[in-house]
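For reference, the structure I am asking about is given below.
With one protein chain removed, the remaining protein chains of the complex are shown where they sit.
A, B and C are the chain letters, set down in written order, and residue numbers restart from 1 in every chain.
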Amino acid sequence: MTVRIGVIGTGMIGRDHTRRIQQVLAGAEITALSDYNPDAARAVQADLAPDATVHDKGEDLIAADNVDAVLVCSTGSTHEAYVLAAIAAGKPCFCEKPLATTADGAKRIVDAEVAHGSRLVQVGFMRRYDAGYRMLKDVVDTQIGAPLMVHAAHRNPTVPEQYVTPMAIHDTLIHEIDVFRWLLDDDYVSAQVVFPRKSSHAHARVADPQIVLLETAKGIRIDVEIFVNCRYGYDIQCQVVGEEGLANLPEPMAITMRKQAMMQNTILTDWKDRFVESYDVELADFVQAAARGTASGPSSWDGYVAAISSDACVEAQEKSGQIIPISLPARPALYD
Amino acid sequence: MTVRIGVIGTGMIGRDHTRRIQQVLAGAEITALSDYNPDAARAVQADLAPDATVHDKGEDLIAADNVDAVLVCSTGSTHEAYVLAAIAAGKPCFCEKPLATTADGAKRIVDAEVAHGSRLVQVGFMRRYDAGYRMLKDVVDTQIGAPLMVHAAHRNPTVPEQYVTPMAIHDTLIHEIDVFRWLLDDDYVSAQVVFPRKSSHAHARVADPQIVLLETAKGIRIDVEIFVNCRYGYDIQCQVVGEEGLANLPEPMAITMRKQAMMQNTILTDWKDRFVESYDVELADFVQAAARGTASGPSSWDGYVAAISSDACVEAQEKSGQIIPISLPARPALYD
Amino acid sequence: MTVRIGVIGTGMIGRDHTRRIQQVLAGAEITALSDYNPDAARAVQADLAPDATVHDKGEDLIAADNVDAVLVCSTGSTHEAYVLAAIAAGKPCFCEKPLATTADGAKRIVDAEVAHGSRLVQVGFMRRYDAGYRMLKDVVDTQIGAPLMVHAAHRNPTVPEQYVTPMAIHDTLIHEIDVFRWLLDDDYVSAQVVFPRKSSHAHARVADPQIVLLETAKGIRIDVEIFVNCRYGYDIQCQVVGEEGLANLPEPMAITMRKQAMMQNTILTDWKDRFVESYDVELADFVQAAARGTASGPSSWDGYVAAISSDACVEAQEKSGQIIPISLPARPALYD
Partner (left out) sequence: MTVRIGVIGTGMIGRDHTRRIQQVLAGAEITALSDYNPDAARAVQADLAPDATVHDKGEDLIAADNVDAVLVCSTGSTHEAYVLAAIAAGKPCFCEKPLATTADGAKRIVDAEVAHGSRLVQVGFMRRYDAGYRMLKDVVDTQIGAPLMVHAAHRNPTVPEQYVTPMAIHDTLIHEIDVFRWLLDDDYVSAQVVFPRKSSHAHARVADPQIVLLETAKGIRIDVEIFVNCRYGYDIQCQVVGEEGLANLPEPMAITMRKQAMMQNTILTDWKDRFVESYDVELADFVQAAARGTASGPSSWDGYVAAISSDACVEAQEKSGQIIPISLPARPALYD
């Protein structure tokens, strides 16, 4: 069976997912496209999916007979409504992050999916599909004893002027917030943020770097350096310290050269290259689950918890040094 | 357009390529299967390609109307005849190594393809599609100056009793023979083999380890350690030394652990894991070229040169210490 | 000129320093020995320094005519009195850590040395003499821009029953407290301690691991993991993140092996091996300065600041999660 997929939002990521379904992955085809700018949808149709229908409204695409499943790639503020519509239609739905712009919005999606009675939503937390994190999870689960601490860093070479302090949580740390829950099978109970001396390369409206300290229900302590003007590269580090040993996230594959009095490996500078393969894997997972009428991977619940946790981290930024408690409602059985 | 592919030989690799086309890659489907054991073909049909036709004879599969392109995955001695039949039918053909069991056989394929007038054959030298070798080639081409030397190793943890000395060339070194020609854009002019003291773990009929010394037309000197009872893992090493610096083939991605007084990375032990992703890439390349009615990647000419070069290496084993010259006929323009 | 040195305290470290002066280093000789157990002093005399005089009281050794300079290697509670006596005698004095058991005691030494008017005291913070830290300091000073953060770890495989929670500061973190001041040319302004879930390998009276968060006058944020039952080895990690890049303390030299499906380096397990060479260098520095009648390296002031800072860290342990301010008196000009 070939899964017929409709894409809402044909900007950079929507176009890329269309290419992925059409040219890379087995088992699915793009049959419908929609964008708030109809010309953008038609351009993607022309380039990548000539047989797809084009719809002015995302709601129409969701309802269309030639659509079995939906990719929501539109701007963040529209996600909640589209995902709710897909659930209402009983169609599997892949939603790029954020699931909703507020924790309450994410909660409404969780409630709708629970009312539906089975998983329909996958949230685009692609790191869970990265080969490196998967190897790390395997080692954490089997080789190093009970995890006690995580030391992590999320570094970008530079950010544009519009990147302000809270975006360090909502746009940057959000990936760590999700992937550490999955890696450790745990939830957060508190957050603290401290600000080192600011880099002279950071513009006026962003405090950079920041250090976020998270505590989990099991008592694991996590420190994450966020440094979005680090200059030297896009660098994701994660070390898990357990009772019997420790393990590090692998570095991206690189050629070791000896040249000009240096042993050197290239470091990536563009975040789009870092997890590029995990996008293929997450969509392949979506296609396989959608063929069975359901969804797997990061759930609505994960999106909701990420929203609650990141709200606490933003409060911890505002009250720097204070330890902000995080409390979660009970997890519905659907997400066990 | 979906490329309709027939598979001749449904053993381990034929089954795996069928899975790859059906479940992983976009753009193609398996529409026909054949095996000298018809039950084997029908088992793959049942598991992976229920709509495929099953043919008793490979020649019939090649001729079938529902077959646009052919994968030759049968036993090596049958390759030449099937590839010649595919060329005669004007159908793109992917042939697992060896292209033929003799250099003369490979030459007949080259001649037939040249007579046909365009590329139809891709040989299954998958290392050219490995991300690590591709990164290395990019660095060799742009970063380290003119290459002068290559230091390489091909190590297996162990081999079965039927693995005898010449197989170190035909089954093991054959991959280096091809990939270094591609990496260096060069051909071999001589070969020498020396035998270190034999490992006590090697069985009676195999001299192990061996060191093969190759010289290229440009004067590059290559040393390859072949050690197929190295015990510790499946390990492929390649260092290119150029006028301005040197570069190493990346290690496979691995988790660095600290545990029990050791900093440690796991080394692969199964060769099937080492280049697993390159099989996907080589077949995707085949599918894309086949959709245009042609072939790209490792050619019949490459298969022919590999056969000539490995024959010289086997002679060099037999006359250990002697330098055996290698000479090639002129390359037809089709392969420029 | 050969510097004539007296050693007070001939236990493990006193004996080792005697061996170092007698058998390894040029420029000095051990001429006097003292221990609260005279038999211990005589045993070292017999083994390593037959021409040395043996004194019942440390004060007599300090006063002896055949003694130009003093090594204080006795139990910590006796350090203050001996160092004050050496200053009163105007003799250069190397004092193993701690300089005194209280900040007030260290202050009395600072005051006496300031009154004397020139440096006479070197404190045994040997990490400043470690080749790795020296390389790191050079890089921090010249290559990575203004330092913003330090991520560090101090791990021991195991500790005995008598090692209780505050010793994580006084005996373990004390080395980081000193060496980071030197590395960053900075002082601490606050400390916070948080406790991750306790390792099941830690005995009842020690909270292990701990994370200490320090803030400096320049705004640098330092996190140090202290984990004294980490099982896998004695491991000292230090990463400095600057505005232009980051630098790591080198790993101790080790052989990389490939064996049994692992790429592996041995990790040290005995702390005595980690900085063994720095003891030679610190004593050579002491001998050279003593030959000129003075002292260099870690000063009384450094010992005093270490005492104030570690007192704040112990308070931060007791009030876990709270940020404890650290304030220092003005630094006397003698220590500029």
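Going forward, a residue touches a chain if its C-beta (ideal position, glycine included) is under 8 Å from a C-beta of that chain, and two chains touch if they have at least 3 such contacts.
All of these numbers come straight from a predicted model, not from anything done at the bench.
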**Q.** Residue among C:T75, C:S118 or C:Q143 that touches the chain left out of view
**A.** C:Q143
Q.
For the chain left out of this view, which of A:T101, A:Q143, A:T269 or A:Q288 touches it?
A. A:T269
Q | Candidates A:D130, A:D178, A:D235 or A:D311 - the one touching the absent chain | A | A:D235
Q | Among B:L246, B:M263, B:A306 or B:I326, residue touching the chain not depicted | A | B:L246
**Q.** Touch with the omitted chain, as defined above, among C:M12, C:A46, C:A115 or C:M135
**A.** C:M135
Q) For chain C, which residues reach the chain that was dropped from this view? A) 21-27, 131-132, 135-136, 139, 143-144, 244-250, 253-260, 284
Q) Which residue numbers on chain B touch the omitted chain? A) 146, 148-149, 151, 153, 194-201, 209, 211, 213, 215, 218-221, 223, 225, 227, 230-232, 241, 243-246, 321, 323
(Q) Counting contacts across the full complex, list the positions on chain A that touch the omitted chain. (A) 157, 231-233, 235, 251, 254, 258-269
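In this text, only the chains that are shown with their structure count from here on.
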(Q) Do chain A and chain C, two copies of one chain sequence, contact each other through the same residue numbers, with over half in common, or through different ones? (A) same
Q) Whole-Å distance, chain A centre to chain C centre, using C-alpha means? A) 45
Q | Sequence positions of chain B contacting 2 or more other chains | A | 254, 258-260
